[in-house]
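As you look at this complex, bear in mind that one protein chain is not there, while each of the others sits in place.
For clarity, chains are labelled A, B, C and D in written order, and residue numbers in each chain start from 1.
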Amino acid sequence: QDKAVKIGALSDQSGLYADLGGPGSTLAAQMAVEDSGLAAKGWKIDIISGDHQNKPDIGTAIARQWFDVDKVDVIVDVPNSGVALAVNNVIKEKNGVYINSGAATSDLTNAQCSPNTVHWTYDTYMLAHTTGQALVKAGGDTWFFLTADYAFGAALERDTTAVVQANGGKVVGGVKHPLNTPDFSSFLLQAQSSKAKIIGLANAGGDTTNTIKQAAEFGITKGGQKLAALLLFLTDIKAIGLETAQGLNFTETFYWDMNDQTRAFSKRFAAKMKNGAPPTMVQAGVYAGLRHYFKALEALGGNPHDGVKVVEKMKSMPTEDDLFGKGEIQPNGRTIHNAYLFEVKKPSESKAPWDFYKLVGTVPGDQAFTPLSESKCALLKK
Amino acid sequence: MPDTAIAEAPAKAATTGGNILQVRNLEAWYGESHILHGINFDVNAGEVVTLLGRNGAGKTTTLKSIMGIIGKRAGSIRFNNEEIIRATSDRIARMGIAFCPEERGIFASLDVRENLLLPPIVRAGGLSLDQIFELFPNLKERLSSQGTKLSGGEQQMLAIARILRTGASFLMLDEPTEGLAPVIIQQIGHTIARLKKEGFTILLVEQNFRFASTVADRYYVVEHGKIIDGFSNAELAANMDKLHAYLGV
Amino acid sequence: MQALYAQLLVGLINGSFYALLSLGLAVIFGMLNIINFAHGALYMMGAFVAYFLLNNDYLSIGYWPALIIAPIVVGIFGMILERTMLQWLTGLDHLYGLLLTFGLALIIQGVFQNYFGSSGLPYAIPDQLKGGMNLGFMFLPIYRGWVVVFSLVVCLATWFLIEKTQLGAYLRAATENPTLVRAFGINVPRMITLTYGLGVGLAALAGVLSAPINQVRPLMGADLIIVVFAVVVIGGMGSIMGSIITGFALGVIEGLTKYFYPEASNTVVFVLMVLVLLVKPTGLTGRAA
Amino acid sequence: MTALTDDTLPVTARAMRDEMIVFVFVALALAAVPFTGIYPFFVMQALCFALLACAFNLLIGYGGLLSFGHAMFLGTAGYCSAHALKVWALPPELGILAGVAAAFVLSIVTGYISIRRQGIYFSMITLALSQLLYFIYLQAPFTHGEDGIQGIPQGHLFGIFDLSKPTVLYYVVLVGFLAGFLLIYRIINSPFGEVLKSIRENEQRAISLGYRTDQYKLLAFILSGTLAGFAGSLKVFVAQNASLTDVHWSMSGEVVLMTLVGGLGTIFGPVVGAFVIIAMQQYLASYGQWVTVIQGAIFVICVLTFRRGVVGEIAHYFRRSL
Partner (left out) sequence: MADEFILETEGLTKEFAGFFAVRDVALKVRRGSIHALIGPNGAGKTTCFNLLTKFLRPSAGKILYKGQDITAMAPADVARMGLVRSFQISAVFPHLTALENVRVALQRQHGSSFDFWRSKSVLNRFNHRALELLNDVGLSEFANTPAVEMPYGRKRALEIATTLALDPEMMLLDEPMAGMGHEDIDKIAALIKRISAKYTILMVEHNLSVVANLSDIITVLTRGQVLAQGHYSDLSKDERVKEAYLGAGHA
């Protein structure tokens, strides 16, 4: 039996997403290998990591080389939707396995779905639905959107709008801002004068953190309007600081301080991180996704090189791990698990360096993610 | 013949004032190309000395070497008995040597006034602005125009004018009459004569021999990076034939 | 109408960052003929120095001293760069300076990313400048008001220093023909080093000013640098007043675009640049290239 | 006097002979790549960038025009080829043609706008134009924004060559590269190239000799832009995607770097530079976060000690033109 597996952790190692994926994702992959205990069972597992620099062509070149030269079997992480989709094609062509944790685009399990792909942690559909629904239900029935002016932002806004309206809310306006805007004051003034109860931030990364910070400065949150960040990571909150971020609502599928298991894992993880940071949900997704992959390999008993077969096996097994709990992988590759609505703590409530979130609600996986009936994945038509 | 001339030149020179500049075995290179092959000459305080020579003989290079703006030099240059071959050009300038380059070096980003006021005063005794305008009335009219918008001749005037302000007592003028109208050349002649009277020492490079003869005390002839001859103004008539041969007139 | 006033004011605030940054860039370009690609990285360093000075883990002495200390620290760092590297490029094509500083920017940013990650560090607004004023048509955070006033003062002081003093004339002349200026008795290398320090210090100052508004991030400058280049070009390369005015004006124009046609607000600066260069080949107030 | 005529010829002839020997050598080495175990995709990618850098070098090295927006030709051709191949399902040869044609048109327009500007302003106006284009492509529907056009079919060239076979693709790319390279070489050493050089040296004088210099610069710009577009079209087959990376200003910057590292104004420099930079990106990728630091350090070292670029230094050492 062939029991050699090679894992490629492909991430942004130095750019915008390096903190939420990057070296931490590689570490998560290593921990997954160690925790799987497969080595003791005669498996030989190697990890290599690469930096796609947020460029699709570098990403595909690395992926291709990994398959052709390094004989990689599975690629994990890959934040940045553009790169993620590009790599998706290569993996399909090479019949590898793709466990994406870092990318937000729900295309990976819709129009561009592939039999080789599992999309683990989150996607735009989920973000829009959980946050939107929860806030409208809590009384936030008028919305104003600050949207990053590209496909990702548009998708988030569109999906959230649908949810808001479906729940009886109203969108009173919105403004599209260019990607990587350093200053949001103009847009925030417009949001302010709209008098909407909720200002939905359909953007990501530095754009989101800057909006939040500047909203505080212009007294928007003090004035009674609430911010809803549709995509936000633990590291972002760290960057903004609790003083400014407090009260913010958003959704994640993993937080280090959920239960004993997550705390235990996070403690081990943080001890190995250079800055002592606990895992982000993306890094947690890399870990959990790989653990599930290893389970599938064990079930297959060997010969891990036929990607479609391995992924089929993964889909056939329910998922369960310490970090995301119970769930399943749908035929389109979408992993379904709980999503959590959080609120950022006040500085006075925070007791430890990374103690940032208060849990305010849980959305079961089948309500959070795209229902199969709505999925545009060609795999489902068979 | 040339060798004796070199040997004799300093001896003859030592008559007027003290010896202010002493150049010995000066060699200079532009990158790889060896331009000066051992220049020897002296200048005495209060004299006007003219370097003559054909195009490309190395006259400009000699002046630049003294000023310290040639990459590679060897030999000895003593100014007021101080060795300056290793000094940086800003130090040399502050010792009282001023240089007016043949390409004029007018600054395009400065207006005429700024160009004129640019070189810092290194000691008292320079010309005042009024005196300068008296010499070069054109400049006064064009004070606020951009330096390089001046006509060729006006630029030459400006280049000379600005070093007269600094108070440096040792002036090196590289072809100061190039491109100037005869009237202005005459004026420059008068200026040089006056400067000399006021105690300035002047080292001149000239192609315009006729002009040089009206101001110079002594001449050196440069050829192929060497001084091949030297004589005083008094000996000029006697040396005219030789000179014509040197310069190919 | 009220909204418009608000947008104009907000634009002016942003403009003051553009102005400060492009001012430093213009000083360096105008005087050293170097297109300082490291400007963004040095701006970032200014913000980081401010962060160190504020943060409890480090020095904890606060915002106000940082306004002076950060530019000095970063300025000295810049002077070391100039002395050890940039100096060797005098007289070469622009391209080499641009590339060298580009490399330096990569190094500086990379090192900071290694130690501080890429998502950024929080920096609180100093207590004295917290809060805001209600101007009727908008809520103006006091800190932003301070930024406009302060940077305007710094800009004008720099302009005066460079354009209206003898020092400025030396600098401009030395750009054109350093050898000759040196032969007039001016220690050009030292002057150039100091100038670079000044330009870099201005960048650092902008960094300190922006720390409380933006995230203190290793890449905070990298994102901005191209726009700042554009400002310098529109103003006319090397023209001090040109970049100050263009900086403020661009802020306002960008603000208005954000209001009327937000999709174009990233593009407007480049449209402007193309238009200006088509009409005035050397920028608004530029001298020949 | 006739003796002199005979003297003058051998100088250029010798240079040309040297260059041809090196060219044949390089071409043979490249043709041997598939037999060496070197990863062909890496070489193909490098070849595309090498062609781009050569096209760029034509403009800066021989025309004295530093374009800071050459990525726009690469990216535009890439997008158009990709769109033609994927959406219109055109065969590869027409796909390439579509990309090249797009770059050609774009270079006429942008060239017309920018060519009259001098020095740094020329660079900046090209930068501005490429940034404009970048933002247009970011939002245009057919480019699919930040996702890019993915999964482009490679198809059969002329209905015969199956481009999905790496070896076939490799030789097609190689032939494309060599053809482009030879064309550039010829342009440099043509009567037109001579005029271009003289314009670079002293434009005012060229005008006074009766040259309408703008037209020459424009032609150079168009040639360079179109060839850069050709590189972009070839790249589509290699990468099988077209993305915003290729139109971003940092790509324009990278081209400048490649050319510089290899040797500005040398014939082989851009090729070497492209290989060095691409190799660096590939092999440093495993150094994670330090990658930018290492890259930066290499540029600094290059500029400080290797200013002529790799090829430039070698040529200088042997006192040859390469």
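In this section, a residue touches a chain if its C-beta (ideal position, glycine included) is under 8 Å from a C-beta of that chain, and two chains touch if they have at least 3 such contacts.
These figures come from a predicted structure and were not determined experimentally.
Counting contacts over the entire complex, the absent chain touches B, D.
In the complete complex, the residue from D:Ala89, D:Ile207, D:Ala279 or D:Ile301 that touches the missing chain is D:Ile207. Contact with the undisplayed chain is limited, among B:Val43, B:Leu164 or B:Ile184, to B:Ile184. Within the whole complex, the absent chain has one touching residue among D:Val195, D:Ala228 or D:Ala315, and that is D:Val195.
Within subunit D, the residues in touch with the undisplayed chain are 1, 4-5, 7-9, 11-12, 183, 186-187, 189-195, 197-198, 201-202, 204-213, 215-216, 219, 223. Residue-level contact of subunit B with the missing chain is found at 54-56, 102, 138, 142, 145, 149-154, 156-157, 175, 178-186, 207, 209, 247-249.
The rule is simple: only the chains that are shown with their structure count from here on.
Relative to subunit D, the most remote chain by averaged C-alpha coordinates is B. Per-chain CA centroids place subunit A at a distance of 76 Å from subunit B.
Taking each chain's centre as the average of its CA atoms, subunit C and subunit D sit 33 Å apart. The distance from the centre of subunit B to the centre of subunit C, each centre being the mean of the chain's C-alpha atoms, comes to 45 Å. In subunit C, the residues that touch at least two other chains are 110, 113, 263, 266-267, 288. Contacts with at least two other chains are made by residues 14, 18, 149, 178-179 of subunit A. Contacts between chains, counted with the stated touch criterion, involve the pairs A-C, A-D, B-C, C-D.
For subunit C in complex with subunit D, the touching residues are 35, 85, 88-89, 92, 94-96, 99-100, 102-111, 113-114, 226, 229-230, 233, 237, 263, 266-267, 270-271, 273-274, 277-278, 281-283, 286, 288-289. Of all the residues in subunit C, the ones that touch subunit B in their complex are 166, 169-170, 172-173, 175-177, 179-188, 287-288.
On the side of subunit D, the complex with subunit A involves touching residues 39, 41-42, 45, 135, 138-139, 144-148, 150-151, 235, 239-241, 243-246, 281-282, 285-289, 291-292.
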